[in-house]
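Structure record follows, encoded as structure tokens.
Complex shown without one protein chain; remaining protein chains in place.
In order of appearance the chains are A and B, and numbering begins at 1 in each one.
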Amino acid sequence: MSTALEAYFAARIYSEGQALRRTTLRHVHLADPPLAIAMWRLGGERFRAAAVAWGPLDGPFQLAVPGEPRNRDLYFAALEPFAIDLCARLRRAAVSKVARQRGSVTEHIPADALQLVVPNKSTVSALGLLGRYLAYLSDRGGVAPHPALIEAGKHLRFYARNARVPGQSLLIPLDRLVADHWATLLSPFEQANLAALDAQIEPPSGAHPFEASAAAEAAARIGPEPTEDVDRRTQALLADFNAARGASTDPAITEPLTGPLREHYRGLVEPVWQLMGRVVTRERHLPAAPSVHRRFESDREAFGRHVDWVVTQGGYYRTTDTPRQAAITLRRLEDTLARYEADQAVEDPAMMIPHLLDGDAIRGTVASLTETKVVVKVRAVARAVIAVDSPDPVTLPAGKLLWWTATASDQPWEVQSVQPNGAGSRVVMMLTAKPTAERLPVVGDVITLSTLCTGQTPFWLMPPEIAPWTHRPATPVPVPDPIDAGDSEQPAAPVDAAAAEDPGRYT
Amino acid sequence: MTRHQQPDSAAATALARVRGQAPEIRANVRRLAAFANVHSCPTAAVAFAARIDTNRVLAGTSMEMPFGQSPFAIGRGVAFEALLRRHGHAELRRVLTLGLDTDFTFAAIENLREGYPPNRTGLRMRATVTQTRMAEIAGGPAEPVVLDGAVLEADIGGLPAFFEADEMAIGVGGQIIVGENKSWPVVDGKPTDEDALGAALDQAATYVLLGRHTLQRSGVDPSCMSDSVVLVTPRNTGLAPSLHRQDVASRIRRIQRLLSAVPDVQETAAATPASVTFGVVADTARPESVRLDAFRDVTDVLGRVYEPASCLTSCGFAWACRQRLFADADPAVVGGAVARALPGVASLSRVAELGQGAPASPVEAPAAVPVARAGRLYDELAAVPPDTQRRTA
Partner (left out) sequence: MTAGATTLDDRLDQPVIAAAAAVEDAMRADLMRLVGQEAAVVAAAPAGAGKSHFVAATVGELRAAGLRVALAAPTNDQVQSLVQRVKQLNPDLPVAFVHGQGRELPPSIAALPGVTQPSAADAQRHRDPLVIATVDKLADAFLRNDLGGFDVLVIDEAYQADAARYYTAAGVARTHLLVGDTGQLDPFSPIDDATYWRGGPEDPLQTAVGVLLRNHPDAPVHQIPVSWRLEPRAVPVARCFYPRHAFGAAVRPGVRELRLTRPGPGSQVLAPIDGALDEAARYGWAHVTLPGAPVLTADPATAGVISELVHRLLARSAQVICENRGSLTDLQPSEIAVGVSHNDQKDLVRAVLDARGLSAVRVDTANRLQGLTFEVVVAWHPLAGATVTDAFHLDPGRLCVLLTRHRQACILVGRDSDRALLEGIPPATPGYLGWDPDPVLDGWDAHEGVFRLLEPHVIPA
């Protein structure tokens, strides 16, 4: 992030009354259509969805409303259609494969992957917790939960954890998508509200983005965590529902009684669904960056491995990482982040701007291109030397390696000298490799060079399977309780803030 | 700790005038924590000193912020506490025994939430009992005693306030240990929200600090209050409790600073101009425009300091302040990082002017140059045909 660029955006958006795009390309794959999920939890209940809406984003959504989500039977009965549909769509997406050559090995990875979109990052965590719960359900009185619930849990958990990978597109929180592609007057904290973001970008005609988003913040209800007014209504409807069903969990009796709750949540999801559709359609307009394909291929590969493990082999994942898994994940995330940052800036001139402002990149006209001879080891080799005139001052030291954006996956140029040149600088650089035609820019062209390269990341070996004694606890760790141990508890009675003595203590 | 003198009636009158008929709120652990986030704002300081409930002042206006809580969240908290108390505090005894390596099966647990009037008098009585019990640590009690709903009295800027600690275990290895209950779960050894955990630890640290002051008043060594506190939360789904122990020494030092930074009621009363009152702002009988204009006028006099993340999470005036900043073209409306990039430049409008070629003054130049450069680069590199910009149809 360049604060000078952010300041420019803020000033221009303020005075012109229009949000600005940060990019000229779309840097994330967007399916047509993706599978959207919106959920509402019961207040304070991290594992209980009061409503789950899902469906392809270009059509109407299906709605799962358990009624009393803290009752295991009702909860599962409501979630089963969602789980079954999710598993079916996911399996369908993994069916057809393409061959992919990796060196001498031919692998087969899915031709597509199921893409999920959700309104915000908190929904990603909420789905992750739901997955954590469903994937590890235990039996009750010898009765196992529907296998689709467990499988769906594994899928949700995979998607939520994979969402950490920079540039991934399997599970897209739309607030992040929009904030990455647009500059607005919203601070990072405020950007978590998708309705506010959307209002800044497309305010009602005549309104300033600031006012539009302030109004949106006040009006929008997005979830997964319900606001007081939403849950006050739920409280009343749920009380009616519970009173009407008695202790029954027979779907024949309870299903018809969920009507009013379904209406309540349908009314909440409807605007969120429209919002998500609007947002995705808008972002799809931009052409995709070239590396989107490669990143989506990595996503498909991970997707394929997951499907193979969970669906074909019926495998489980550990609930927490081992030190080995954490070390591998850390390494992968760091490599992926570096590559993603480089890809974005190299492919999209607008994304190079922060690097230019921070001094990690230079842009200027090629003033001259000459060949020279240098001694490498013992032989004299040909080397190309260019001088680039930058209108802005450059403060890079001699010896710095820079990659020309056109050859960012190839060899770098080494800074030989930086001299003041009018208001800017003349930077002389030598290509550190054989000067073939593709590697050389043309005199008179305006080119960009930066510290970012998109070449292969260095290969690293996996750490040992068995942890060394240093990373193993001296005393064995006790086996944790099953995640759903609390399912048989009586649900807590809701307490309205007006009735509580000191409601603030329960935040 | 020196006790402030009770504020005189002139100060009380002045603050009552500042408050007008705006809703009142006494200082408590959460109010303190919220104040810490906005402590450099003069308006927030005056509102705190005058014990104004900033969350409710703008009720009925478009600037009212949604700070309410779901009844299910509250109910869960109530139920969790009830669970800990059921059957003679069976669950509480169980987790304390496991977590503190001391047998609490037969420990005396005094429930100070029952049997006392639900008002200031009751709090005062509970505070007296708490102080007495805590002082017994000096005698080296044989069995631990647990106070459920211990109350600590403190002087906050010159006014007495009462703080309720969820649990206090007196006599664990010669120490008093503070316990805090939260109904959000710990899953796989981690809380689902690290900021909520931090806030809970800060609350517990507050009670440790105030507990030390209470011990000092009784002439007991304050180091009897342990630096490490106990957090009781449900594990996984349901409400079955588990216990976590955490050292909060550095948080205790932070709360010490917080208490020293709290505005003194007397001084605030003396320093606040007579024209300042939140009465009109809070008057639901008046039109919104009148109320918001009054907000503008009052905060113009006092001064506003706005930082999005801090203010939007901690103060009910944040939307209204944000509105003012927008009207003033203040760069802080977007957050501190942008403001930091614009030293010497008065407003966003001015930045826009500089971007369009207006000459920069020597003070503005260091900030103007990179911003102008950003603009040039943006125009050069980010040109996208306007039609694809935003239309969704």
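Methods note: contacts are C-beta pairs under 8 Å (C-beta built on N, C-alpha and C of every residue); 3 or more make two chains touch, one makes a residue touch a chain.
Fair warning: this is a prediction, and the values are worked out from it, not measured in the lab.
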Candidates A:111, A:144, A:333 or A:499 - the one touching the absent chain: A:333
Residues from chain A at the interface with the omitted partner, ascending: 164, 166, 320-327, 329-331, 333-334, 337-338, 358-359, 395-397, 460-464, 467-474, 477
Footprint left on chain B by the chain that the document does not show: 33, 36-37, 39-40, 186, 189-191, 194-195, 197-202, 231, 244, 246-247, 250-251, 253-254, 257-258, 261, 307, 336, 339-341, 343-344, 366-367, 370
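Methods note: only the chains that are shown with their structure count from here on.
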Distance between the centres, which are taken as Cα means, of chain B and chain A, whole angstrom: 32
Touch list for chain A against partner chain B, complex: 1-8, 10-12, 14-16, 19-24, 42-47, 125, 129, 132-133, 185-190, 201-202, 210, 214-215, 217-218, 225-232, 234-235, 278, 281-282, 285-286, 319-320, 349-350, 352-353, 356-357, 363, 392, 480-489, 492-497, 500-507
Residues of chain B defined as touching chain A within the complex: 28, 30, 62, 66, 68-80, 118, 164, 183-185, 187-189, 192, 196, 199, 234-240, 308-309, 312-313, 319, 322-323, 326, 329, 331, 333-335, 337-338, 340-342, 348-349, 351-352, 355, 367, 370-371, 373-375, 377-378, 381-384, 388-392
